[in-house]
Every structure is written in structure tokens, then in C-alpha cells.
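Only one protein chain is missing; all other protein chains are in place.
Presenting chain A:
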């Protein structure tokens, strides 16, 4: 269904929905981080250092933001071969990010900071874990794009879906940077 009005140059409704959804996800993490702040000000708060592998995962997700940006550019120039390569690379980087986070979890576990241990560690598991799920949601979206790009019967020329995916991808990237800075400072 074609729903745009011609009279005004308006933002596409799907992009609009995405922006509201990002606001909504932000509120969820604000909920988590403010709970963290409240708990931290109370007694028995155990401070510890974040697993070092989180820095590697940060590099990976930053890189993936770059690749999806390039993918969008290639799509608009109709270089479909490069486009497919780049979104595949982005999805792989997304999975690698999740794996790094998972390794970070096992490092924490091995150093005696289990999920059911001190509450400061539990928060890391939950916050980082929920963020990881959001990244994996983005990977699923990319897989759908990938499937569409290989369709031969129907060809899509609209850049809206990939733009929506790219915006979301940058969003989870920025969200991770925020969480990393937050968790490093408010220890």
C-alpha cells in the first residue's frame, strides 16, 4: 500500500516508527541504568573492572557501523554484488560482537563474578545481555535483507528497508558506546 502524500515532503512512516521504537528502547535502558545508579548508592556495592574483551567488541561494532553505511551507499548506486558482500560482513561482525560479549561473560564467571553473585555483576550480565539481544535482532533483520537481495522474481529498488536497518544498526552501536562509558565510569 502506497501511503505517502505528495503534498508534503514527509519522512517515511516506517522510518518514523523506527525512531519512536528507538526512543522506546532507550527508555528501557534508562530504566536499567537508573536502577543501577540507585543500587550503586546503597551499601554492599562491589566495584570491579569490566572484561577487557569488551573493548574488542566495541571495535567490532564500530567497524560494522561503517560496513552497513557503505552497504547502503552501494545499494543506492545499485552495486548489488558489493551490497550483498557488505551486509554479509555486517551480519558477521554483529555475530562476532555477540560472541565477544559472551566470552566477556565467561571471563567474569571465571573470576568469581557469577550471575547470582554480587548485584553489581548481575547488572552487567542483564544490561549487556539485553543489549546483545538487540544486536542479534539487527542481525536477523540483515538476514532478511540478504534473502531479499537474492530474490530473482521480485526486485526491490526502494532503499527504505535498508535505510531502516542501517539506522537501527547505528542505534545499537551508539547504545553500546553509551553503556560502555556508563558502566566504566559508574563502577
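Please note the rule applied: a residue touches a chain if its C-beta (ideal position, glycine included) is under 8 Å from a C-beta of that chain, and two chains touch if they have at least 3 such contacts; residues count from 1.
The working rule: contacts and distances are computed from a predicted model.
Undergrad: Of the options "Phosphate transport system permease protein PstA", "Cbb3-type cytochrome c oxidase subunit I", "Amino acid ABC transporter substrate-binding protein, PAAT family" or "Formyltransferase/hydrolase complex Fhc subunit B", which is the UniProt protein name for the chain that has been left out of view?
TA: Hidden chain, UniProt protein name: "Cbb3-type cytochrome c oxidase subunit I".
Undergrad: For the chain that got dropped from the picture, name the residues of chain A it touches.
TA: That gives, for chain A, the contact residues 1-7, 10-11, 13-14, 16-17, 20-21, 23-25, 27-32, 35, 38-39, 42-45, 115-116, 118-119, 122-123, 126, 130.
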